[in-house]
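A single protein chain has been removed from this complex, and every other one stays in its place.
Entry: chain A
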Amino acid sequence: MNSPEEAGADPLVRLRGVDKVFTRGSERIHVLGGLDLEIPRGEFLALMGPSGSGKSTLLNLIGGLDRPTTGTVEVDGREISSLSDRRLAAWRARHIGLVFQLYYLIPVLSAQRNVELPLLLTRLSRAERRKRARLALEIVGLGHRTDHYPRTLSGGEQQRTGIARAIVTDPSLLLCDEPTGDLDRKSGDEVLDLLQALNREQGKTIIMVTHDMHAAERATRTLHLNKGRLELEAVT
């Protein structure tokens, strides 16, 4: 299901015939069924839908956190659903930035060291890792809070630290699962401003799962999922 102006463009993300079935005991739960989707580079896509509609599952499949039962997931020309676990982890480290609703920062690490975590997987020197972590924190407006621990940061600041962690490796694709779901309106707006800036100024492709219509309005396109199928599309 593509927007008309994207037809023919080289998409960053391409899903073909994706099914996802979870097995719980003897019960088989079809979460996504026969999904086809293309997401062009530079898009800010909002994924909406009721609870259990498969939004987060779709996000997990695109991010290589889970594998489709059938079908293929291609990102930046690479079919990721057939990669081994080890290669998939390495691929995620290079190409994907993840932002979670509950931030999931490591409480015993300072903001800077939280942001530095993905860089531990690179061959960068300690000094270079620190430099890049500080830069990422400055981009999200937290250059003055580098040594603060998560418990001393507000919810909005924690989420911005999470975004800094997501962008520190300069990935092409940011996947955000309800990034404002745990924030008040003001902090939520700040986070959305930031995501919008990353999309517009740095060309990051962003896929954001949200329940919040207000948040979805910031996206360039909104897709609605219901019972594992794409139903409705809106372009802003």
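By our rule, a contact is a pair of C-beta atoms (placed from the backbone, for glycine too) under 8 Å apart; a residue touches a chain by one contact, two chains touch by 3 or more; residues count from 1.
By our rule, contacts and distances are computed from a predicted model.
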Task: Listed names "FtsX-like permease family protein", "Na+/H+ antiporter subunit G", "Germination protein, Ger(X)C family" or "Cbb3-type cytochrome oxidase assembly protein CcoS", with the criterion being the UniProt name of the chain not displayed - done: "FtsX-like permease family protein"
- [ ] Quick one: say which of A:21, A:93 or A:135 touches the chain that got left out.
- [x] A:93
Task: Candidate in contact with the missing chain, chosen from A:108, A:197 or A:213 - done: A:108
Open item on the list: Counting contacts across the full complex, list the positions on chain A that touch the omitted chain.
Closed with: 57, 60, 63, 65-66, 85-86, 89-90, 92-94, 98, 100, 102, 104, 106-109, 113, 117-118, 120-121, 126, 165
